[in-house]
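If you scroll down you'll find the structure; I have some questions about it.
The complex is shown incomplete by one protein chain, all other protein chains being positioned as in the whole.
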Amino acid sequence: ADMTIKFSHVVAENTPKGKMARKFEELAEAAVPGLDVQVFPNSQLYDDSRVLEAMLLGDVQIAAPSLSKFQRFTNKLQVFDLPFLFDDMAAVDRFQQSEAGQSLLNSMEDKGLIGLGYLHNGMKQFSANEPILTPEDAAGKKFRIQTSDILAAQFEAVDAIPVKKPFSEVFTLLQTKAIDGAENPWSNLYSKKFFEVQDYVTESNHGVLDYLVVTSASFWNGLEPDVRDKLNKAMNEAIAYGNEQSADLAARDRQAIIDDEGTKVVQMSAEQRQAWVEAEKPVWSEFEDDIGRDLIDAALKANQ
Amino acid sequence: MTALFSLLERVERTIIGLLLALMTGIVFVEVVLRYGFDHGVLWAEELVLTMASWFVLFGASWALRQGAHISVDALIKLFPNPLQRLLTGVAIIGCLIYCAIFLMGSWEYIKLMQLINVDMEDLPFKRWHALSILLVAFSLLSLNFLYIAWRVLSNQQSSFHMVDEASESMRLAEEAQGQNGEKNN
């Protein structure tokens, strides 16, 4: 092959991200003669925290880590971590496609990374052994969070206790009730079997856990312009396909968890949700300086 | 040379012992705080994992001098001493190449991380500060391999095992005495 692109990700082949990567391989190889796209799923090459460093060293060309992994590179992408900012996935999508959302893709170019597009994973839902409907329901409970100052603040705002633990430990900690709850999109709740060890899932849609498809600036800017255009087109098509898959999967996994007898799925009322929004607004202002007021406003505008 | 290594030994033992004890202590205290006091220590995970990297990398050369790194010596033991020393010499050259490659790679990696200057996730340091252990570790390893090479050349040992036999047999004798003492009780 004249050119090799390594696409490294951390999930299985049959997930939306895995399928999106294969789709890109197919489309890009058809569009660019002599191109070999190699997809490495399941963290075979790098995990999410190291893949960006390997990319900067030029050993991986494309990856799609969670948005929260970019905290160290730019503060702006943390806008997606703000709790109860987006009403639903459609709002997230509108924001991502807006001018503000698209400008975020280039917010890390000084650190050597360029975003190629957003890939949906889904809205996060609370899970616990009791229904989490009001902010008071969460108070005093221990919730597992991913790396993020904002996620910690989100739980501290309602007097819950954020606990940071690696993904590999979460199942056991939830099963033994060392941790009371977690926040995950439907797809993670289902595929990682977290719902098996939680009695209640609240359809809270309180935050978003999307991926950013990212490439290295030196690789991307070094491409022939027509090759770059073709790859960009292939990537956009692959992401659109991945997002369809993601929506289907989220719906399917949500239904599977609803159908499961061991887990009860509960809904927040409009007032309950509003109570959460009020409780979490201080978190928005706390991080307003880091993220930028204009971005938060643009995100709120996407709610329509 | 011996004075240098005995100083190095004291420094290494202190750092390695502290890292192991602190890693254990921090994870333990985190459990106590979470279970007993409903408090999550958010920076503990990154600190412990960083310490684990430091422990493994920094400790590798000390473990080498202690003869802790396991090797297959069944074949080499069949050969006469000069051939044993020759093969050990070849293996040491291999290990020095290993160290040299890692030193170059670490340098490249650290320079890059210094350039983009990203922070750690939860700790108030830059990422390249934590990574700098790579240079220390592989420099120390190289130094220790050179020391073994010198001992092999000067016929003080013929394989990787650099255990000071005199003090080791003393320790074994003391342990044996201790065992007898126990039986008498």
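Couple of notes before you dig in:
When the chains are written out, they are named A and B in that same order, and each has its own residue count from 1.
As a working rule, a contact is a pair of C-beta atoms (placed from the backbone, for glycine too) under 8 Å apart; a residue touches a chain by one contact, two chains touch by 3 or more.
Definition applied: contacts and distances are computed from a predicted model.
You can't see one chain of this complex, but its UniProt record names it "C4-dicarboxylate ABC transporter permease", from the set "C4-dicarboxylate ABC transporter permease", "Protein-export membrane protein SecF", "DNA helicase UvrD" or "Isoquinoline 1-oxidoreductase subunit beta".
By the touch rule set out above, chain A reaches the unshown chain at residues 12-14, 40-47, 49-50, 53-54, 57-59, 165-166, 168-169, 171-173, 175-178, 191-193, 196-197.
Residue positions on chain B in contact with the hidden chain: 13, 16-17, 20-21, 23-25, 27-28, 30-31, 35, 45, 48-57, 59-60, 62-64, 66, 68-76, 87-88, 90-91, 94-95, 97-98, 101-102, 104-106, 108-110, 112, 131, 133-134, 159-160, 182, in rising order.
Note that in this section only the chains that are shown with their structure count from here on.
For the pair chain A and chain B, the distance between mean C-alpha positions equals 38 Å.
On the side of chain B, the complex with chain A involves touching residues 34-35, 38-40, 42, 44-45, 108-109, 112-113, 116, 118-122, 127. Those residues of chain A that touch chain B in the complex are listed here as 49, 53, 56-57, 71-73, 111-112, 140, 142, 147, 152, 161-166, 178.
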